[in-house]
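The other protein chains are all here in position, but one chain of the complex has been omitted.
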Amino acid sequence: MDSPWLLAAPWWVCRRSLLCNCLVPRLPSPLSHPLHTRRENMAGEYVFLAAVSLLSACQQGYFAKLVGNCRMKHKIMPPAVTGAPEFERTFRAQQNCIEFYPVFLVVLWTAGCFFNQELASLLGVFYMFARYKYFFGYAESSKGRLLGFYMSLIALFCLVLLATAGVANGFLDKYFDIDMLKKIHRMF
Amino acid sequence: MDSPWLLAAPWWVCRRSLLCNCLVPRLPSPLSHPLHTRRENMAGEYVFLAAVSLLSACQQGYFAKLVGNCRMKHKIMPPAVTGAPEFERTFRAQQNCIEFYPVFLVVLWTAGCFFNQELASLLGVFYMFARYKYFFGYAESSKGRLLGFYMSLIALFCLVLLATAGVANGFLDKYFDIDMLKKIHRMF
Partner (left out) sequence: MDSPWLLAAPWWVCRRSLLCNCLVPRLPSPLSHPLHTRRENMAGEYVFLAAVSLLSACQQGYFAKLVGNCRMKHKIMPPAVTGAPEFERTFRAQQNCIEFYPVFLVVLWTAGCFFNQELASLLGVFYMFARYKYFFGYAESSKGRLLGFYMSLIALFCLVLLATAGVANGFLDKYFDIDMLKKIHRMF
């Protein structure tokens, strides 16, 4: 009831609160878990995936900005989303990128965490390039979107394959302690 | 200044680079963190959530494909998104699924990581089934969407409840070292 942890709690909450945490040096804490000291390392494991995700998020923001520019150019006032064909194409190009963005993130991270981070990141960069081709191709003409679109489908398909293999391996590893990926790794 | 780590750095970057990492066997490395050897296990912890996320990503891709098929059937050329009522319904059904997809992923993973992975995955599968009912119901008639929509709301609501309980427990655990979930677990 009267343990020293309970007495220390308000001070503890204060010390861990938002501003303190940024400004005050971290004292060794009586409640800290051993894993807390390794936080940067754990996140750092997935630094490639994080870099690709961050870049693709910036790409999405860039596409949104281009749609805004196109809107201004053709004087289409929000909330309207119809008008000049060029604007409609640019808008649909961005909408299609948005539709596929969460799907891309899911397969990128699943493939990266369960199969191979570097391969997944490479495919992620290829996907971003495909989306770049798609967006600017679509903005020019309806036909122009096809090349980039098929390239992005190839990237997604490869990521889904890797992710499926990785998750299947994860189940084998979890329930039967058979890690096929590690075995294949060792053969080379 | 002249430490062996700095001299070894270029070789190290090369060895860890994309292609090498896939083809060359992993030598024990002087810079490796102890956690690196457990990567598969850490990801493997959340293999159920990853499997459900991957399946739902495939479902989203499948819906996108069906909208494309419906577009071809009614000869509606992009970037148009209006025309035959059947196409408009199918398109809106997919748009609604896309709107809720990131929300679904957030509550699925929060509930799975902080409350119980297996329960969250089960609700995730139920959500996917509800979205399946919704999509095909909506494609047939506007009224047909309601059953699937309410089912998906129930799934999301349960996931939000679990996630809220889990996050609240996470705060208690972090600041007061009280892990209610573990206590409840032990009672049975």
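A and B are the chain letters, set down in written order, and residue numbers restart from 1 in every chain.
Quick note on the criterion: a residue touches a chain if its C-beta (ideal position, glycine included) is under 8 Å from a C-beta of that chain, and two chains touch if they have at least 3 such contacts.
Computed from a predicted structure; not experimentally measured.
The chain omitted from view is touched by exactly one of B:66, B:80 or B:160, namely B:160.
In the full complex, chain B touches the hidden chain at residues 5-6, 9, 12-13, 16, 31, 38, 41-42, 44-45, 85, 88-89, 91-93, 98-100, 102-103, 106-107, 110, 113-114, 116, 118-119, 121-122, 138, 142, 145, 156, 160, 163-164, 167, 169-171, 173-174, 179, 181-182, 185-186, 188. Residue positions on chain A in contact with the hidden chain: 17-18, 21-26, 33, 35-36, 39-44, 47, 50-51, 53-54, 56-58, 60-61, 64, 77-81, 94, 98, 101-102, 105, 175-177, in rising order.
The working rule: only the chains that are shown with their structure count from here on.
Between chain A and chain B the CA-based rotation angle works out to 120°, given as a multiple of 5. In terms of their C-alpha centroids, the spacing between chain A and chain B amounts to 11 Å.
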